[in-house]
Each structure stands twice: as C-alpha cells, then as structure tokens.
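Of the protein chains in this complex, all but one are displayed in their positions.
Just so it is clear, A and B label the chains in written order, and each chain counts residues from 1 on its own.
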Amino acid sequence: MIPGVDGFMYPNEVELQWSLLIVLYPYITGLVAGAFILASLERVFKVEAVRPTYRLALLTALAFLLVAPLPLQLHLGHPERSIEMYLTPHRSSAMAMFGFVYLWYLTVVLLLEIWLEFRADIVRMAQTTKGLTRLVYKALTLGSENLSPAARRIDDKVGYAVTVIGIPSAFLLHGYVGFIFGSIKANPWWSSPLMPIVFLFSAMVSGIATVLLLYMASMKVKKMAIDMRCLDTIAKYLFYTFVIDFTLEMLDLIHRTYEADESFRSLDFMVHTRLWGSQVILQILLGTLVPLVLLAANQLWTFSEAKRRAMYVIACGLTLVGIFAMRWNVVIGGQLFSKSFLGYTTYKVEFAAREGLLAASALMLLPFVIFIVLVKLLPPWPERETT
Amino acid sequence: MVLRRFLRDSGHLVRPAIVLLAAMGLFLVVRSAVIPKAFGQYGHYRPGALDAIRARPISFAGQDTCVACHDEQAKVRAAGKHAHVACEACHGPLAKHADDPTANVPKRPEVANLCRRCHEKDAAKPQGFPQVATVEHSAGMACNSCHQPHNPHL
Partner (left out) sequence: MDISRRDLFTMGGKLLVLASVGASLEQITGAAPPTDAYRMAEHWWGMIIDVDKCIGCGNCARACSRENNVPSGYFRTWVERYEIEEGRPPHVESPNGALDGFPPSKREDVKSFYVPKLCNQCADSPCVQVCPVGATFVSPDGVVLVDETYCLGCRYCVQACPYGCRYLHPDKNTVDKCTLCYHRITKGLTTACCESCPTGARQLVDFKDPKDPVHEFLRHNKVQVLKPYMATQAKVYYKNLDGAVR
C-alpha cells in the first residue's frame, strides 16, 4: 500500500527520523574515544612500543572530535537553536549533557594534553619561523616561552594527570553516546544496558584501527620506516579489544534470542531480511570475523613484515567498515521496524539532500583534512625532523 | 625560594586556565542575557508557550454555539437517533460561520458519502450499530429521499 512499507506501521513511523548523519555521529565520536585510549596506553600504562603513535593518536582524536558535532548540527530541524542545549539543558534528557561532556573532553582533556605535549615544539617554532606562521605559533604559546627543565617536568606531571582524567572522560564520551540509544525504553532494538559498553568497546576497536592505518599512511607519505614492533603491539591490542567487543555483541544477541520477548519475532525477521546485508554480512562476517581471524593468526604464527603489514591493513580496513555497519544497524535498524511489531519500513539514502550521501561523505572527509592541517601545524614526529 | 621557582615554572599553566575561565565567564554572561524570560516557572519549559498554544484559532465552533441559533434543528435532532451527534460531525467545522453567519454560508453536506461513512455495513463495526449494505438497501437512491438526516427514523 505505502511504498517501502511491509505490514503495519503507525502512520507517523513510515518516515525515518534519524538519518545517515546520525550514523556518522556515534561512528566519529567512537573514533575519538578509541584514538585517545590508544594514546593513553603509552602515557598511563607505559606501553613503550606504541610510543611512535602517541602524538599521532592525539591529533587523530582532535581531528575527529572537532567534526563530531557537525552531523548532529546539520541534522537538526533548527541548527541555530542548538545553543539552547547549553542555555537550558534538561537534566532528565540523556542528550542534554552531551554538549557539556563534549566541551569538557575537548578543552580540559584533549586540547590541554596536546598543548602540554607539543608546547616545546610550539615555542621552538615561534622562535624559528617568520611572518604569519610565527604569529600563529606565538598565539599558541599563550604568551609563555618557559621551557626550563623544571617547567617541562611540571608539564609532564600535569600531562600525565590529564591523561588519567582523560581515560574515564573518553569512556564517558562514548559510553554516553551508547546510553542515548540504550535508554530508550520504547525501542527494544536499542533499549539495553549493554549498549553503552558495546559502544565503548566498538569505539576502541575503531579508534585503534584508524590510528594504525593513519600511522602506516603517514609513514608512507613521509617515506619513513614503519616501526614494526609498534605495529605488532597495536595489532595485539586491537585483537584483545575486538575479542571483548565481539563477545559483548554476541552476548547481546544470545540474550535477545534466548529471552525472545515480545519484540523478538519482529526484530529477528528484520535481521534476516532488511538488515541481512549490513548486519550479518558486513558487520559480523566481513567486519568482525575476518579481521579477528587475521589478527588471531598474527598472535599464533609469525609472518614476514610485508605479509603482516598487508594483513593489518586489510584487518583494520574491514574493521572500520564493520564498525560503521554496526552504527548503521543500530541507528537505522532501530527505525525500520514498527513499535507495534507488525511491520517494517525502508530507508533510502538520498544523494544531494541536506542529510544525504554527499553531505555525509564530506563530513567523513573533513576529519582527514583537519588531520593534515594539524600534522602540518604540529608535526607528530619531531625527533627525526629536528635532530 | 623553592616556592617562587615553582610558581615561575608552572606559570605557563595559568594561561590555559585563564582562557578556560574567561570562556566560562563569557558563557554565563551570554546565558543570563539570552535565556527566555520566566523559563522554569511551571517546569523546565518556557511558560509563554502555553499562551501561544492557547491563542491558536478554532475551526469547530462547538455544539453549544450552533444550537444557540439553530434551536429548531436541535429540537428535531434531540427527538431521534442522532440526538448525540454534534452538528459539525456532519456539517464540518463552522467557527467562521458562527463568527459571521452571513459572510460565511456553509455548504450542505454531500449526503451520498456522508451517511455511508458511518452506516455502510462493515464486519469491523460494532454489531449493534445500525448499518446497511447500501447497494442492496437503496440501490443508489440518495439516503435523504427516505430518511431525514436530523431524525433518520422512518
């Protein structure tokens, strides 16, 4: 009767409310949280092997964090009113606190840590460059050029403290995004106390994979040698996190199947039809099992460097596709079935519309543009360039 | 001496703190300036919204308004099965007519569709409700050639 609708939808349910852009939102926020947690591996947990990616991970987190609110902004019916979230935040709303969590994470954690980490380079640049560039670096020093060993020691201590605060903050940032979905009791596909923690671990998986790929790409562009010990260590951590993530997701699936509550028939049918490609094929088979096998193989056997690199690239690439599919299945899947459990609707991505494929692609490219600018501004590999 | 050196070497940390505090201060100033008046008076919302919603125009005048003028029709209707059917249930929204009866003269309802909407036989209708398969019942004859809509009993 209604095109795209099978069975019965409440009449206002036919149209999806949260589009592709809202898929990007948890995806990008997840990359931020994941990249930051990888950075903290070196700083707090003293995993020396991942040192080469420490600064890269921080800049990756910042590049994605700056873009994170944009898909939300673009999706709003009235973007110009978004400041109301700060003016009159509704305390009972899981969404209202996002702005504050975001600002906290951006300013107190990420910017501060990056500033402390790069301060020596900033001051050096401010002293050696000329013209407009010099002005930029001058501003970034915030007017202090104190690089005495004592000052650097204090920086290091404060930086450590910020990272320690940063880990729960990163957990908060993304666990919180999961709670936005997990706390909707009207929607059985979302409503689950596991949602924040599943979001968290999938965030770590996607963030680690992104940094690994960006590290390899940067080294390629810079024509620098890849530190294989670093790569292997990151891959190992990726494998561990991925196992936990997959376990949690399967736990959720098994729990739903076993309990088989009122919504189960409807959701089960949806997974076998409308979500078959994106959930079973992309998310679980290609996006989880294949990378897991590749990463596990590296834990069991030793391959040549070239083979390992290739395996890591494939595993991380597929991981990113898989996690994107996971966000898609949560956000879009949660709106394809009727809350009457009697029917299904269809989501068709538009191309040039405000919430279409074009806008989404641009938003997905933007963090990489920002990343390139940040890397130009604050080169994360100063040891080899300056010494 | 030690304290002074410590203060000098951590002095640069005061700067981001100042930037942050200045930003927070600015936020509080902007917030107090632009937050809607009386927000939170009854709950976490703008009380002005209640008045704005109340001020929306009315389309259905309501039973009492119709009957105030059309008391004859009301008397006829009160004697029959349609006693509890409001005028505008069949005649449509007529607040404009009530505001200015001469300028806004309502059209007569289209009987053919009007009656069938309620009285066409259907399995999902409550069993006690009077309903007919119009094709068999009247074979295309207008309902009001036999029934008076205000009191349909023959």
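Please note the rule applied: a contact is a pair of C-beta atoms (placed from the backbone, for glycine too) under 8 Å apart; a residue touches a chain by one contact, two chains touch by 3 or more.
Note that the structure is predicted; figures quoted are calculated from it, not measured.
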| item | value |
| --- | --- |
| Touch criterion as defined above, residue of A:R152, A:K236, A:R309 or A:K339 at the omitted chain | A:K339 |
| Options A:Y10, A:F45 or A:W276, residue touching the unrepresented chain | A:Y10 |
| Where the missing chain touches subunit B, by residue | 19-20, 23, 26-27, 30, 33-39, 42-60, 62-63, 82, 84-86, 88-90, 92-93, 117-118, 120, 122-126, 129, 131 |
| Interface with the undisplayed chain - residues on subunit A | 1, 7-13, 15, 17-18, 62, 66, 69-70, 72-73, 75-90, 92-96, 98-99, 102-103, 106-107, 111, 114-115, 139-140, 180, 183-187, 334-335, 338-342 |
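Quick note on the criterion: only the chains that are shown with their structure count from here on.
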| item | value |
| --- | --- |
| Inter-chain centre distance, subunit A versus subunit B - centres from mean C-alpha coordinates, in Å | 43 |
| Touching residues (chain side subunit B, partner subunit A) in the complex | 5-6, 8-13, 15-16, 19-20, 23, 27, 31, 34-36, 39-40, 44 |
| Contact footprint of subunit B on subunit A as seen in their complex | 83, 86-88, 90-91, 107-108, 111-112, 115, 119, 142-144, 146, 148, 150-151, 153-155, 158 |
